[in-house]
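Here it is: the structure, laid out below.
One protein chain is absent from this view; the other protein chains keep their places.
Entry: chain A
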């Protein structure tokens, strides 16, 4: 449940960098996603034509504040997004470092506090830091979106143990792995670990065939989720024979 919204697809898709809006539309359809993110910072209100094409896809729009480097920029962008899309949902991204695009935790919490107070339903792009996660929840966020790896890096889940700890620490908060997913198996792994959804963009948009890749991710996310729900077998140090060792013939 994401702010009271139940989703049947646990894959969320970004809409940047596709070869064309036509390919984007086909990829959205192939992914089965119900939530797509849209950036606003650079395009501004004048990006209407592209947004109309995106809106036609019929998905729930999660506007984002990609490209914002301060709490103020992010808050202004979020307010514009609410006006343009008529939604309280906002994926809050406040970049702290131009090179790694990692979030600025202090500005993130500040912006989250302001936006939650204004009635936004905030999806903060954060790290796996537990204290930061707590501060965001305290600010009013009811979803957290920890990174798998830096945006666009395709490195997958860079700190698996940290993410595992985060899952355990926030058992009741929906957690979405956002950013860094490179391959369908990365997405499957995140879902097997019990995350509620994954959000990705580059891995599909910049694939040789984005539509087929969207389909691959849809299946991976579903497989990972089913695996988690079914209960994964524990890992063992030794082989465990599936036939009993007693009663074997004693040769010699």
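Following the convention adopted for this analysis, a residue touches a chain if its C-beta (ideal position, glycine included) is under 8 Å from a C-beta of that chain, and two chains touch if they have at least 3 such contacts; residues count from 1.
What we mean here is this: contacts and distances are computed from a predicted model.
Visitor: The chain that is not shown, which UniProt protein name from "Iron uptake system EfeUOB, component EfeO/EfeM", "D-amino-acid oxidase", "(2Fe-2S)-binding protein" or "PFL2/glycerol dehydratase family glycyl radical enzyme" does it carry?
Guide: "D-amino-acid oxidase"
Visitor: With the missing chain put back, one of A:3, A:50, A:170 or A:228 would touch it. Which one?
Guide: A:50
Visitor: Which candidate, A:21, A:194 or A:227, sits in contact with the chain we can't see?
Guide: Answering carefully, the residue with contact to the hidden chain is A:21.
Visitor: In the whole complex, not just what's shown, which of A:124, A:152 or A:180 touches the removed chain?
Guide: A:152
Visitor: Using the document's contact rule, name the residues of chain A that touch the chain not shown here.
Guide: 19-23, 25, 42-44, 46-50, 53, 152, 202, 206, 208
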